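A quick write-up on the structure given underneath.
With one protein chain withheld, the remaining protein chains of the complex are depicted in position.
Per-chain numbering from 1; labels A and B assigned in written order.
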Amino acid sequence: MEAVIANVVEVTRHLPMLLRSSLINIQLLLALLVVGFLVGTVVALLQVYGGRFVGVVAFVYEWVFRSIPALVLLFLFYYGPAQFGLYISSFLAATLALGFRSSAYQSQVFRGAIQSVPPGQMLAARSLGMGRGRAVISIVLPQAFRLAIPGWSNEFASVVKDTTLAYAVGLNEIMRSARIIVDRRYDLAMLALLVVALIFLVFTYAGNGLLGVVERRVRVPGLTTAEPGGTRREHG
Amino acid sequence: MTFNFDVSYLPQLAGGLVVTLEVTSCCIAIGIVLGILLALGRVYGGRFISIPCSIYIHFFRGTPLLVQLFIVYFGLPNWGIRLSAFASGILALGLNTAAYQAEYFRGAIQAVKAGQMVAARSLGLTRLQAIRHVVLPQALRLVIPPWSNELILMLKYSSIVFSIALYDLMGVGKRIASRHFNYFEVFIVLALLYLALVLLITLGLRWVERRLRVPGLGTAGRGA
Partner (left out) sequence: MRTVGIGVLVGALLVGGLALGQDKYIVASDIPWAPFEMVTDAGDFFGFDLDLMRAIAIVAGFEIEIRNVAFDVIIENVRTGRADIGASGFTITADRAQAVDFSVPYFLSNQAVVIRKDSGLNIVTALAGLGPNRAVGAQNGTTGFYWVEDELQAAGVNVELKGYETYPAAILDLVNQRVDAVVQDEPASKASIAAYPELLTIAGIINTNEYFGFLVRKGDPKGILPRINAALAQLGLTVRDAPGGVQELVIEEGSIIAGLMEVYFGPDLDEIMDAWIASKSLIFAGDLEGFLASMKAQLGL
């Protein structure tokens, strides 16, 4: 029993290092979500409004980035630019790789949301003399984003966990710290890893809670999705 | 610009591919069995069964797969359980996918109209028999689309086992690349291989879904 307590004390000594490196995960998360959001919105718009050819290109983009494993994408973005004489940091490579990958999933969510906005909205906007672009930006998108929040929360939960994969390209995030602890003190492995798991559980639920609050705050009465409930895994 | 890839790497990659397929199929198998059990536990179990099932599902869905893999590989030896890299890989991946599959199965079981269960019981079947012969067969058909998604996902996530010295497609690729310094070329080839695999499996699953389709069996809400 004392051994267990001693181990717990020992692990808590490493807690500052774990928490500090988890900040890197958070930074990566925010950066890649921004990339995914911007690119995903563009791709979704292209698929809905872009015409046949552009739609196919967007579809292929989506399929490629959803079908290649995240790890392969990470390595490609890390070692690829070197082929052309550019070298980019682990953080940037991870942001781009995971960001573009997320954009493929986010574009699916946004596409569904855009298509869920009642078509009457677009007609009404056009009949008021708005240009197509203006109508999309001012009328369709705001509603679409609200409709997209549940699906987007799903993506958020997935992506939080995927930030750990960046350790494979040398990013000093939480898994790398965990490995250092495990390599040095193998008897602390289980405890240290459970602590890491706990950190993620807390963060995931906090994030989901926050998104729930956001959804309630921006809700437009009368605007709901037709989607039945149930959280589906977009990707693990 | 040269493309530095030797044909002699292909046999090695083939070996890695076999390991990838082995790991994926084993972990999916574990996931199906455990997932169905968890789903049944949550739908039909009393409080004592459904709450632990819920906790399990929340844990495995709320924590990263990599953490789960390391817990099995590095953590279990602390408790005296030393599994090989392969066993650790399929166990961790299997436990993970089971949590997600449990939710799909639960949704599918609940989508099978309640009337089916009532009808079965009224014909004299026990609850267990009703589940086995009436509810599950329909639920299993309903579950194919999200489940196919899961299979493809596990195929991609199987690549993380390279981090516990298991030489799947990713592990072999990295080994070749670090010896010959042709990282970019090797990973382009890996990307193409995974794309081809995903395409094949997706088409295969669509075929299976068409074959197993039951006319009239749709999602919930088609009327009692």
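Criterion: contacts are C-beta pairs under 8 Å (C-beta built on N, C-alpha and C of every residue); 3 or more make two chains touch, one makes a residue touch a chain.
Since this is a predicted model, take the numbers as computed values, not measurements.
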Message: Given that one chain is not shown, which residue among B:9, B:56, B:147 or B:183 touches it?
response: B:183
Selected residue (touches chain absent from view) among B:82, B:132 or B:213: B:82
Statement: Even though one chain is not shown, chain A touches it at residues 79, 82, 87, 170, 179, 182-184, 186
Task: Can you list, in ascending order, the chain B residues touching the missing chain?
output: 74, 77, 82, 84-85, 163, 165, 174-175, 178-179, 181, 183
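What we mean here is this: only the chains that are shown with their structure count from here on.
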Statement: Chain-centre distance (mean CA atoms) for chain A and chain B, in whole Å, is 21
- line: The answer for chain A against chain B in the complex is residues 64, 67-73, 75-76, 79-80, 82-83, 157, 160-162, 164-165, 167-168, 175, 178-179, 182, 186-191, 193-194, 196-197, 200-201, 204-205, 228, 230-233, 235-236
- prompt: Inside the complex, what are the residues of chain B that reach chain A?
  reply: 1, 58-59, 61-68, 70-71, 74-79, 96, 100, 103-104, 107, 146, 149-150, 152-153, 156-157, 159-160, 162-163, 170, 174, 177, 183-184, 187-188, 190-191, 194-195, 198-199, 219-220
